[in-house]
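A single protein chain has been omitted; all remaining protein chains appear in their positions.
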Amino acid sequence: MTFNIYDFTSFNRWIDESLNSIMSPTWALITEMAIIGIVFLLFYAVVGLFLVYAERKVCAFMQNRVGPNRVGPYGIFQTIADFIKLLMKELVYIKDSDKLLFNLAPYIIIIASFMALSAIPFAKGLHAIDFDIGILYVIAVSSLGVVGILLAGWSSNNKYSLIGAMRSGAQIVSYELSVGLSLLTIIVLAGTMQFSEIVEMQRNGWFIFKGHIPAIIAFIVFLIASTAETNRGPFDLAEAESELTAGFHTEYSGIKFAFFFLAEYMNMFLVASIAATVFWGGWMPFHVSGWAGFNTIMDYIPPLVWYFGKTAFIIWLMMLFKWTFPRLRIDQLLTLEWKYLLPINLVNILFMAFLVLMHWHF
Amino acid sequence: MKEIINLPVKDLEQEEYIVNMGPQHPSTHGVLRLVLSLQGEIVQSLKPHCGYIHRGIEKMFEKDTYPQVIHLTDRMDYLSAHINNHAVCLLVEKALEIEVPERVKYIRTIMDELTRIQSHQLWWSSFGMDLGGLTCFFYGLRDREMILDIWEETTGSRFLQSYNCPGGVMQDIHPNFQKKVHAFIKTFKKKIRDYDRILSGNVIFENRSQGVGVLSKEDAISYGVTGPSGRGSGWSCDVRKMEPYSMYSKVHFNEVLRYECDTYARYMVRMQEMHESMNIIEQLIDNIPAGDCSAKMKAVIKLPAGEYFQRVESARGELGMYVISDGNKTPYRMKVRTPSFSNLSALDHMSRGMKIADLVAIGASLDLVIPDIDR
Amino acid sequence: MNSFFKYFSDIFHGVKSLLIGMSVTGRYFFSPGQIVTQQYPENRKDLQMFERFKGEVILLHDANNQHSCNGCGICENNCPNGSIEIISTRVPGEDGKLKRIIDKHIYHLGMCTFCGLCVKNCPSSALAFGQEFEHAVFDRSKLNKVLNKPGSSIIKGVE
Partner (left out) sequence: MDNETLKARILELVPDAQQEENKQFLTLLVPSAKLHDLALKLKNSPELAFDFLFCLSGVDYVKQIAVVYHLSSTQHKHALVIKVKTDDRVNPNFDTVSDIWRTAEFHERETYDMFGVRFNNHPDLRRIFLDEDWKGYPLRKDYVDEVNIVEF
């Protein structure tokens, strides 16, 4: 078997065949599921920890600071130390809180981001499951997180939490529209909802270049709306530490708080990778149609590098948003969505459809 | 259970949703407790509860001699510590009819304006933070550090300097003082452009602050909202212009007035005041006359019996020192009219009908310092 | 029509102002040379406080372990917080007269507000401010210090 970092299809097939050769198909399926589950769990933890570290470093540099620099060289073990601290902290139970829902909420949030991760193609052939309705699935699953936030706010028996949860509910329900519509713009161009095909179609140019003006507008709208959907600044009204102390997770402590914390960063990674996949070609290297030599050179860079590079750039953009802008007020947040983003988006879809109809895209 | 079901729906809707904001809350800037009555996100009414950091400073004044009083005034409005000291010294000098040397007046005025700048810098930092822009906080503190270093070199302390003493200042300025102040002004004139770029012109910030927390001029006067907050309502209430003390009658500066009466106006007044303060310092810093740094004072200072009142313009507004002396070395009664205390009383009026987020912005724009309220 | 243009000019100006804001933070992100953070415990060796820095009150001793405090108590009277206590005794001097010398010059660092009145008012300039600023201790009683070193005596001719 040849291990190819440019194409994981044969690697996957090799695992599948070797498992099937030693056990019955049912058990092979179960084993594969278990392997994927463990791999994703590890990936989740590593990416989460790294993103927390990255956020702290990035914001430190933006604020003329050094950031974490005590634990390990350049403070790279800081988040691990934090994680250990959070594991050891006491789980405070709130009087008169709804115990079941209170405990359930962090898991719902974690599971929502976990499920959405499975549809993302990291490289050719490297994805857990390749739905033909991939985008629809991701939108549907990732918005489950709001249920967790609402439950957390409700069950905490805390007024700040409740206000935060209600804000979050209004916010996510609204911005779900813009996220969906901006992705729809690209679906109009691509003609498919399957992630692997969307990436494959960008072989001769990423969609943001192919679809030019409407695609760029859609990308900006997606970036804003998805920042709002992940409850990150400047749209972090659900937490709004200067108004609601910590919003919906005020009463959570220890590992349960860590779950919320991790889920926030994971959601950020998720929307960044969706943006990278849909608009910037995912793992597809930068190709310019006609420049065969240039394209070959680009192909030598492994797809995982392309994928993580693009995702990291979009994550950096989202961090730049968070650490630059003041927070919006709840009515301004909804005004932005319903009076600006949604109309722009609707016109943009028409524009894109017209473009596709007239073959004015590249 | 049955009773709850049978409650008319209207009653539940009209039921007040009481939220305790504080005493430990990120945006009350200290231990202030605001009891909010909410309807949804809208603030129906607000009751401030203060006293969590009440130290009985006015009672302590009554056992302290006048030089000792000064170090306590530091701890009222710690962000304009020097100006508080200045008020006590002016009061003592007025009562004793002492003329302080010119050099002292220059030094005090420059120090006052440095105090005002650093206070406004910290205000800007926390204002940005209250609106959710955390980066502002670090930019403001970074630039404030330069002033603290200047102070540390001359007075020995970074924050609560106790630099004034009746009749003059404790020590002469450090030889590096002028050079460092020049360096600071040069740097800060560049950095303050960043402040405007990151917050003042920002569309989110404008939406968050314009039309929020309107306080008309009449209300500002009635509530006694002085200082930049009052001037944001178009009330010309600068003590430096009304009753000039130290060098303020001889320097040229504009009293910054805005007439929008909202949070944005109060913000812009403070931003503009930093420029004016730098302007004042630039006029004075190169012309400090030679001479003593203190007038001759008796070892024990006793004010003649009578009543004295001294107003100065602190960074937050009009600071009044009211002393009743019975001829002893300690004041018989000393009352401090602190600006934050009066400014706080208008918070309820300003924030009714606003949202929680607006309340945070209004509170930040009033620039409350809690020890100044509680004393 | 007017409101139509206003809608788009609002969007344009809004986005422009946001980009200006992002350019500030972005610029600082790419210029780590402007970082002002000091690495405190590491720079301890070359950390120089300003000469007037008020770290703590000290009693100046010269090379012969002699100080110039005659125990007059002016610092004690001037202190607003009672952080200075002077315990003095009277011993017969060379000329037979009773002379006051300090037994203990006690300084309660925990109560001190660094107003500087004691240093300013000391008639024999015996007190000064020290540069030490790392005052953290595990027990509050360790903040009560005796300023005159053991075995120290008064400089001749100061009293």
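A, B and C are the chain letters, set down in written order, and residue numbers restart from 1 in every chain.
Rule of thumb we're sticking to: a contact is a pair of C-beta atoms (placed from the backbone, for glycine too) under 8 Å apart; a residue touches a chain by one contact, two chains touch by 3 or more.
Note that the structure is predicted; figures quoted are calculated from it, not measured.
The chain not displayed here makes contact, within the full complex, with B. Of the listed residues B:106, B:127, B:264 or B:308, the one in contact with the hidden chain in the full complex is B:308. Summary of contacts with the chain left out: across B:56, B:289 or B:327, the touching residue is B:56. Of the listed residues B:168, B:320 or B:363, the one in contact with the hidden chain in the full complex is B:320. Of the candidate positions B:219, B:255 or B:282, contact with the hidden chain is made by B:219. Chain B residues in contact with the hidden partner, per the touch definition given at the top, are 50-51, 54, 56, 58-59, 63, 218-219, 221-224, 226, 235-237, 242, 306-309, 311, 318, 320, 322, 324, 333, 335, 337, 341-342, 344-346, 349, 374-375.
The rule we apply is simple: only the chains that are shown with their structure count from here on.
Viewed as a contact network, the protein chains are fully connected, with every chain touching every other.
Located most centrally within the structure is B, per distance between chain CA means and the overall CA mean.
Centroids of chain B and chain C (each the mean of its C-alpha atoms) stand 24 Å apart.
Centre-to-centre spacing of chain A and chain C amounts to 51 Å, using the average Cα coordinate of each chain. Each chain gets a centre from the mean of its Cα atoms; for chain A and chain B, those two points are 45 Å apart.
Chain contacts: chain B has residues 135, 142, 198-199, 202, 204 touching two or more partner chains.
Across the assembly, chain A contributes residues 62-65, 323-325 that each touch 2 or more other chains. Residues 17, 19, 25-27, 41, 128-139, 142, 198-199, 202, 204-205, 207-208, 355-358, 360 of chain B touch chain A in their complex. Those residues of chain B that touch chain C in the shared complex are 64, 67-68, 70-72, 74-75, 135, 142, 145, 152-157, 160, 162, 165, 170-171, 174, 194, 197-199, 201-204, 206.
On the chain C side of its complex with chain B, the touching residues are 13-14, 17-18, 20-21, 23-25, 36, 50, 52-54, 78, 80, 113-117, 120, 129.
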